[in-house]
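Pasting a structure below so you can have a look.
What you see is the complex with one protein chain gone and the rest in place.
Chain nomenclature is as follows: A, B, C, D and E, assigned in order of appearance, with residue numbering initiated at 1 for each chain independently.
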Amino acid sequence: MTGACRPPALSLPILMIPTVLLRETIQRALMEDLAGGDLTTEATVAEDTRAVGRAVAQGPLVACGADVFALVFATLDPSVRVERLVNDGTPVERGAGLWFVEGSARSILLGERTALNFVQRLSGIASLARQYVAALPPGSRTRITDTRKTTPGLRALERYAVRCGGAHNHRDALGGGVLIKDNHIEIAGGIRNAVERARARAPHTVRIEVEVESLAMLDEALAAGADIVMLDNFAPEALRTAIERARGRALVEVSGGITLERVAEMGALGVDVVSVGALTHSARASDIALDVTRLGS
Amino acid sequence: MTGACRPPALSLPILMIPTVLLRETIQRALMEDLAGGDLTTEATVAEDTRAVGRAVAQGPLVACGADVFALVFATLDPSVRVERLVNDGTPVERGAGLWFVEGSARSILLGERTALNFVQRLSGIASLARQYVAALPPGSRTRITDTRKTTPGLRALERYAVRCGGAHNHRDALGGGVLIKDNHIEIAGGIRNAVERARARAPHTVRIEVEVESLAMLDEALAAGADIVMLDNFAPEALRTAIERARGRALVEVSGGITLERVAEMGALGVDVVSVGALTHSARASDIALDVTRLGS
Amino acid sequence: MTGACRPPALSLPILMIPTVLLRETIQRALMEDLAGGDLTTEATVAEDTRAVGRAVAQGPLVACGADVFALVFATLDPSVRVERLVNDGTPVERGAGLWFVEGSARSILLGERTALNFVQRLSGIASLARQYVAALPPGSRTRITDTRKTTPGLRALERYAVRCGGAHNHRDALGGGVLIKDNHIEIAGGIRNAVERARARAPHTVRIEVEVESLAMLDEALAAGADIVMLDNFAPEALRTAIERARGRALVEVSGGITLERVAEMGALGVDVVSVGALTHSARASDIALDVTRLGS
Amino acid sequence: MTGACRPPALSLPILMIPTVLLRETIQRALMEDLAGGDLTTEATVAEDTRAVGRAVAQGPLVACGADVFALVFATLDPSVRVERLVNDGTPVERGAGLWFVEGSARSILLGERTALNFVQRLSGIASLARQYVAALPPGSRTRITDTRKTTPGLRALERYAVRCGGAHNHRDALGGGVLIKDNHIEIAGGIRNAVERARARAPHTVRIEVEVESLAMLDEALAAGADIVMLDNFAPEALRTAIERARGRALVEVSGGITLERVAEMGALGVDVVSVGALTHSARASDIALDVTRLGS
Amino acid sequence: MTGACRPPALSLPILMIPTVLLRETIQRALMEDLAGGDLTTEATVAEDTRAVGRAVAQGPLVACGADVFALVFATLDPSVRVERLVNDGTPVERGAGLWFVEGSARSILLGERTALNFVQRLSGIASLARQYVAALPPGSRTRITDTRKTTPGLRALERYAVRCGGAHNHRDALGGGVLIKDNHIEIAGGIRNAVERARARAPHTVRIEVEVESLAMLDEALAAGADIVMLDNFAPEALRTAIERARGRALVEVSGGITLERVAEMGALGVDVVSVGALTHSARASDIALDVTRLGS
Partner (left out) sequence: MTGACRPPALSLPILMIPTVLLRETIQRALMEDLAGGDLTTEATVAEDTRAVGRAVAQGPLVACGADVFALVFATLDPSVRVERLVNDGTPVERGAGLWFVEGSARSILLGERTALNFVQRLSGIASLARQYVAALPPGSRTRITDTRKTTPGLRALERYAVRCGGAHNHRDALGGGVLIKDNHIEIAGGIRNAVERARARAPHTVRIEVEVESLAMLDEALAAGADIVMLDNFAPEALRTAIERARGRALVEVSGGITLERVAEMGALGVDVVSVGALTHSARASDIALDVTRLGS
């Protein structure tokens, strides 16, 4: 029940969030649409009608969500059979078949919209992530990551979609890493204080990251022993200087207003990480249709 | 605790979904980000530090989400005080203050990202809805509506955002109305059969809508007594004919690939309803920042 | 997993609420009875004892709840086998077998009371609904419906039972239709205002219903374009007049103190809809016993 | 937040189930009705309209549910004020005021139906329980109890209503007491075996009860040391004999088809306990209306 | 799906808490560990790798938790196969195999820690319970019981572990029995008052227990008709006297500071029940390892 995607630049499978953890999310989504039944299907579709459905890309996209698609229908009706036609993470062209479902026509019609709402969103994110990764220079070691700017309730799924697009994840939550920002610095009384306190408290398994807005702050952060520095809205020249100063002393992450156009530049500069909020907060849904055909007479 | 927005074209308040019903959604969103605590804030911010935060529009947008913003912080810490600076549904310019929060610095920093993730998404939808409504000819009686293509788990919130943008809602779920599509027609054995069965079964409080793909189907639907006809991807000429034939016999809804550009045309044709999936599945998040300032020394 | 009942007057199957949506309700019901285990069964029934149980009507009733009966046992123990002996909606006599269960004796004894509590209530409602429907004159087109006066937590199930008795559903919730009552009228400043506002706000997929208490109010409602008028406690003569005035202009619903005796009169008058709160708030449970027999020696 | 009722025959307060434990039940009930908002109230009631509501008995009844009534409104809107006009357990006549609510008109209209659905059901049960208690001879020490035949999801509330009617509770669940029935006896290989096993396993804090269907079984149960014997459907003469034999050796409970008429007879015979499933599975809802009045102009 | 353990002194199976009721507990436990995926397994274990795991006792213990062990893996991945090698309640030596799991290597590694956390705790409690039971004199009829001092959220499981160790359960919750303590006595105005009120209110299916701290209080409790007396911290001589006085009039329970050493003394004195909080609040986890072996090449 764990899915896998094989994104372009990697030969390793990606661990789907365990499907057990999706059950509540899917149950809630089905409740939204079905708590009052389906007036139309009740009236028009006999209980024993059977059908097949084929999810088809209506444009180029990176497929994402096979497990969710399957689990929506399995939650409604364990007798429905679902098959994946492509692995998650695969780029496909318009017209490509993605997933296949067969069973009770009622169950397929009841689950159609909910299943599509999930996979259209996830494929949209995977597709956008892939665009960012593809914009890097060939051979670049720069990593594109997501942020915590995810849709409330769907973070685990959206982070998976980012991985399916060939990008990487940032820390998953406030308890998953240390990221010292301007407010923390001000309240702690300076970068050194903030870093020392974080080092004293945080698990030894996480790195300490500091967001800096100037070269002076960068120097302070490096002196304080930050493991990662996040350069926020640096001008091109300052950015170049900053990267040189940090090289070998800390990982360099760039954030803030990174468009697809500026990604190539970041790669060329040898930035380690570019974090992009738009991956999750502003991806457009991929257009995917479910072609349903009645079986038998 | 029920919010109100005053969208441009209407003088009536809009009923927020009762906040009691948001509690679980907000609780789940907070759990995603906070279940492991906040390593950074723990280390750097003393328990008695107090602060204020001001949510500021980083570009023009339609404000949406005051109640959610307030409830995120209230859920974390009942002693935090939140104030709305503009009503939901108000269009504002870059730099406008939207909501204000005051209290424990820890509580504000812990809730910041979750609160913003909600309101950026909702304001993004409201802003897009308003663009569609504004694209109608002056005085038009055409209604822009959403669809069931909403983010899983957030349907009630997104429908509210649509209303805040001055647009309308379509049926809320499969149990909230009858919409007979091609699959139902095929399985029921024709439009007349499908409509009759739906009429016999559905509550007398809902209207019967039929999706048609040709003038022949339209005629069948009208003859069968459909209350609403949905014209799906009609060519301009056929569309004009269809509207004429349906006038006075059924409400006319148009759906499928409606861009901002085509909205004016729909209004001019006197279409009753234009339903737009993109309102919820492809809105970009509005850019909103929370400016936090420490209080006292 | 979707059940079907074939109520007397209709040849169409009725859509059960998807069983996935019943899981939480059934889980909660089982928790009430079983959270502390079953002291008696633990002590007296060996783990490998097998048994069969047969649910038997102890009087005439309309069967209702096959899916719930099955899901209670399946939730406790997936290896239990359940069979339905009659379809939901079937009227049976005393002594008729309804459902059959076979498996671990422990599982059957643990689920017995919870399963019966559900089906006795649902069959009671279906039986009462059928009485109301049967009281209509032959060939009558009048529709008997439920109301929102349902048992908290069981609305979807009780609405299903109403359908199994051959009656119909009214709107399912406050968001499922517009029903303007005296308080709304008073606050909105008159019927016309209330109807216009509702028309401007509600989805175009629902009808506007107005509750009226006099002929004068009826005239106002019809003039305001109400799609349905609900006549509340009209005297016989006024009722006759009201129906005449409304004919062809709005659907006529009658509500308030409708006994079985008065149903025939409503049918004769050609009322479109009679809504009856007693269907769900005052049905007596049908008497159903589970005859359990140990298997083997 | 814990309520109290003072039923006629007792001077002790009755412990309400802690309101914290009702929150989920009330939340679910509100979701059923409000998840899609309230289309009518949105359109017709301005946000700042204030109102009062008074719950009034439409016939004689025993009041029950003050805490639930209050908690429904408090859950929707903490600023609503609720007052109880009579204590739970008080018998009142038609026209009596029961509870009072004041606050936002929207909040009152949104909660009205859900609040009434609870209290009408609970008051119906309390009223029926009181009828049974009142049917006992004056000075009788016989105790009327409920059974486990409660509405799924509402057991704790319905048991409270039974207490408010002056009756008592039986064991609350399968883990709350030992009740050996025919199936247990058959599988355990006789009454003695079953009682011994139960004694060896059950907590020392509960009594062992055996259901018997004949005098022979009664003798066996008494010989096996049963603490309570339940006489199931005994004929009048056998009942008299059974009670004599058991006196001083075990508590005597009578069950099965006990109508209001037969209660007096049970009391006269000196039965200790009469358990009545109808208290919870077949009570009719009490008729209670909420008279809402707009405040101010 | 219901487990059984055969503890040393009893030949009866013990009813596992129905597994349906464990689902939420197990789901929550898995969420704690897995909500963010498993970074290590994702990177190192291919999706199609298969493995077996064998849970092995690292010291002598009483096995407990077979059903929980199985359900953790089944929840993650229904295709995993689990087998129990010993029955719950069986004492084993170091090196003994307890349970066996076979399936996807990913699923086994993901569930390992959660499964072990459960069974180590439960086996620890069963092992400690068995030590207490074994400390009783041969042939003793004294019963060792748990208390309500259980781990929040795990009461049902811990009570099961106590039974698997051959000990017994006390009342399961505040609603499962009457236990009158000093505060109740003081507030009620004396033992007689407290007992009478409890008798008048509690279900007839439970016994009335009174905690006493002196011989004088004991006499009062016996005179008031207490069914059980709990002697709290009595000195040895007073204890002897108390037991003599209570014999034949009430069950005698001893509580407070009962070490393993003092258990034999209690048994020799003929105490009926010894309740031991340490069984659940201070048991050390049993040491159990899961030996995982990759299958195939």
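We adopt the following convention: contacts are C-beta pairs under 8 Å (C-beta built on N, C-alpha and C of every residue); 3 or more make two chains touch, one makes a residue touch a chain.
Keep in mind that what you see is a predicted model, and the values were worked out from it rather than measured.
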item	value
Per the touch definition above, residue among B:34, B:52 or B:215 touching the missing chain	B:34
Hidden-chain contact residue, picked from the options A:111, A:124 or A:177	A:177
Which residue of E:38, E:88 or E:253 touches the chain not shown here	E:38
Of B:76, B:119, B:250 or B:292, the residue in touch with the unshown chain	B:76
Positions on chain B where the hidden chain makes contact	27, 30-31, 34-38, 41-43, 46-47, 75-79, 104, 106-107, 110
Chain not shown, touching residues in chain E	25-26, 28-29, 32-46, 49, 51, 105, 109-110, 113-114, 116-118, 120-121, 124, 148-156, 173-181, 183-188, 193-194, 197-198, 200-203, 206, 278, 281-282, 284-285, 292, 294
Absent chain, residues of chain D that touch it	1-2, 4, 12-15, 17-18, 20-21, 23, 156, 172-173, 176
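As a convention for this text, only the chains that are shown with their structure count from here on.
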item	value
Reaching chain D from chain C through chains that touch each other, fewest steps	1
Interface residue identity across copies chain D, chain E - same or different by half	same
Chain centre separation (chain B, chain E; CA means) in Å	51
Approximate Å spacing (C-alpha centroids) for the pair chain A, chain B	23
Chain E: positions in contact with at least two other chains	12, 14, 35, 172, 176
